[in-house]
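For this depiction, one protein chain was excluded, whereas all remaining protein chains were kept in their positions.
A, B and C are the chain letters, set down in written order, and residue numbers restart from 1 in every chain.
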């Protein structure tokens, strides 16, 4: 299944619609999408680690990029469910990298899986999420 | 079951540990905790609505406040699972209010339920979350 | 919001469509539905306790009863997501009781919350579930 939006198009869309975000779209192809979240003091929490909400935002964005790469840039696609498990403490001094893959592309909803890592530690997953996006009726084919 | 931390103590802890956060602890008693997130442009997303990650952060914080009110201020309690369902579009011009209750207080983990509303619309729930916090071994009684 | 199917109607529907099931509809009103699952050896697992799948089936059925009580007997309503947390070991010698309430009644989906107990121990919740049912397009109003 060919993708309908490239990494450059998705980055441009994200920068325009979420100007405050510092997350970047690193790679998008038919199999997977990668996003990167630089980590600074505003993302930390007690225990010298990255906060849960920072990882939730990364999971949601990685899934959004995956969904839009498969259905085209439909801004009004919205998250309907997000389930995230936290597996290990991320390293407070490293960016987060997330790899997202499409689990299911339905008519009414799209599911994506997201695995989050601390940059430089690809063998240690820090969080895992399943994210469901609802596709607006107007867009359904 | 008496609470072990008051709204004032929890607000003071949050302000100290998360200085960048704008969420406030509104009320804490044995039955429930309320937090409030003012909404500005940085919280919006396409569709003139509040972003999913903003609501996830509110859900996680409301649960954290509930957990700490019941076990005492144990900063190293960390989220192990969060499951959130988005039910309606929040109003982009209103603050978010979240009400959290304790579902289960175990030895190893604590579960809280969170219901999120747009301020002034208490009859319209915009999101619902179940959040599990892991209690550090050192703290277990 | 008035209910559209009574406990008797729902019991009759369940007995007809799921003749192998031993779960019964105990009570249905606008606020909540209760179902009861007798427990025998076929429901047990190692540790002298009730199996996880037995509790999942109870959660799904309790939610189905709640959904149908609010939208009418629409047999083709199907579960789209179920998230269940297991909180305590149920008593192997007791029936399971589940109380389900409506969380959200949308046009495309309905969410119900389910709390499961061992009969005679209403203060000790053994499991908690959030169940989403998809409403077939043909039924939407």
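In the analysis below, contacts are C-beta pairs under 8 Å (C-beta built on N, C-alpha and C of every residue); 3 or more make two chains touch, one makes a residue touch a chain.
Because the structure is a prediction, the values reported are computed rather than measured.
The hidden chain makes contact, of the residues C:81, C:100 or C:118, with C:81.
Contact with the chain not shown here comes from a single listed residue; of A:5, A:78 or A:111, that residue is A:111. Taking the whole complex into account, subunit B touches the unshown chain at residues 80-81, 83, 108-109, 132, 134.
Where subunit C meets the omitted chain, the residues involved are 17-18, 20, 41-42, 45-47, 49, 51-53, 56-57, 60-61, 75-76, 78-86, 89.
Contact between subunit A and the unshown chain involves residues 83, 85, 87-88, 103-104, 106, 111, 125, 128, 130, 132.
As a convention for this text, only the chains that are shown with their structure count from here on.
Two chains share more touching C-beta pairs than any other pair, namely A-B. Averaging C-alpha coordinates per chain places the centre of subunit A 33 Å away from that of subunit C. Averaging C-alpha coordinates per chain places the centre of subunit A 22 Å away from that of subunit B. Subunit B and subunit C, compared by their mean Cα positions, are separated by 28 Å.
Chain contacts: subunit A has residues 80-81, 83 touching two or more partner chains.
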